[in-house]
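Of the protein chains in this complex, all but one are displayed in their positions.
Chain nomenclature is as follows: A and B, assigned in order of appearance, with residue numbering initiated at 1 for each chain independently.
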Amino acid sequence: MKKLKLISRLTIALSALLLISAYFIPLWQIVMWAPQYPEGLEMKIWIDNITGDVKIISALNHYIGMRHIEVSMFPEFGYMIYIVAFVIGFGILTSIVNRRYMLAAYTALLLACGTAALVDFYLWGYDYGHNLDPTAAIIVPGMAYQPPVIGTKQLLNFTAYSGPDLGGWFFIIAGILAIATLIFEVFTSRKKI
Amino acid sequence: MKNLISVIILAILFAACGPERPKVEEGNGANEENAVAENANEGKGIGQVKEVTLNTPLEQDRIPRGKAIYEMKCQACHRLDDQRVVGPGWKDVTKKRKPEWIMNMITNVDVMLERDEEAQKLLELCLTRMPNQNVSLGDARDVLEFMRQNDGEK
Partner (left out) sequence: MKNKVLLGTAVILAAFSIYGCKPQAPQSAAIGDAASRVYVPPGQYDEFYNIVSGGFNGQLSIYGIPSGRLIKILPVFSVFPENGYGYSEETKPMLNTSHGFVPWDDLHHVAISTTKGEHDGRWVFANGNNTPRVARVSLKSFRTEEILEIPNSGGNHSSPFITENTEYVIAGTRFSVPMGGKDVAISSYKENFKGSISFIKVDSVSGHMNIAFQLRTPGFNFDLSRAGKGPSHGWFFFSCYNTEQAYTLLEVNASQKDKDFIMAVNWKKAEEYLAQGKGKVEKVKYAHNVYSEKTHSATSTIRNEVTVLDISELPEIVYFIPCPKSPHGTDVDPTGEYIVGSGKLAATMPVFSFTKIQNAIANKEFEGDFDGIPVIKYEAALHGEVQKPGLGPLHTEFDGKGNAYTSMFVSSEIVKWNVKTLEILDRVPTYYSIGHLSVPGGPTKTPHGKYVIAYNKITKDRYLPTGPELTQSAQLYDISGDKMRLLLDFPTTGEPHYAEAIPASMIQANSLKFFKIEENEHPFAAKGEGQARVERKGKEVHVYMTAIRSHLTPDNIEGVNVGDDVFFHVTNLEQDWDVPHGFAIKGANNAEILIMPGETQTFLWKPLSTGVFPFYCTDFCSALHQEMSGYIRISAAGVKTPLKFSTGKIEGEQPTGAGN
């Protein structure tokens, strides 16, 4: 039952506390440019909501048979707040309980959550981009409109970019802090032996 | 050789620009050539009319035509007596002015108002530029005959 160093307990606490930002700032963003939209159309994904030019994007997308984007499309919004709250609690508990297995578990939990979120996003994007209305006005044979998970992609006249927003970056930093702490703990304890 | 070509090109450019110039600077156009004021000194005014032959007795066929043109195009500003309204009354105009001057004033009024001293004096007096009523030379001759009749000639 290895205990943790003080610095590790502090970084884990910091890592967990960073996640609180998820309740106040957007996690993910999708930006689309077209010749007619030089200023770009933005969509921000929050822990329990979607904001930005969602209506305009939906209105444009219906020509090619994509569904209207609505909060109700995402059951995730119903339980994400509890998952993140649980992760934060677990991180703070790790810092208090002060055990290395807890640290390992917290790190694994964070990574699992992040991976699950990306997989979930990919699956939604696949469905959204492929499951098209067969009566759409414009049907380009063989064309699907799955948005990129991360990075940019040309979709007809739109250049679409998908990537973390500020909250997402805080998540990534929290993960990096957890991993770094774990490595630091393993590395320093090995040295002692 | 190269120099020669550029000189030729320059020459062509200048040649091409040449005729445009007076138009841009003076904005007068078609009457430019007529504006040579050689006969101005003789009181004949400036314009195409250099010499008018007056016949006595009056050429009767011209008079009604001249009167009709007067009523349509001149009467709004010129009375037949000696009273000035917008422009001077016509009474005795044929005695005060040479027939060439009258016809030039009718047919070439813009240039006359710009160059002819007598016309300019009238503009100072009346303060309204006489409009160009696009009266042809033949019609102006008819109007002149009508003026002579108005001045009592037979």
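What we mean here is this: a residue touches a chain if its C-beta (ideal position, glycine included) is under 8 Å from a C-beta of that chain, and two chains touch if they have at least 3 such contacts.
Just so it is clear, the model here is predicted, and its values are computed rather than measured.
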Positions on subunit B where the hidden chain makes contact: 23-24, 27, 71-73, 75-77, 79, 83, 85-86, 127-129, 131-135
Touching residues on subunit A - with respect to the absent chain: 31, 33-36, 38-40, 135-141, 152, 156-157, 159, 161, 163-164, 166, 169, 172-173, 176-177, 180, 184
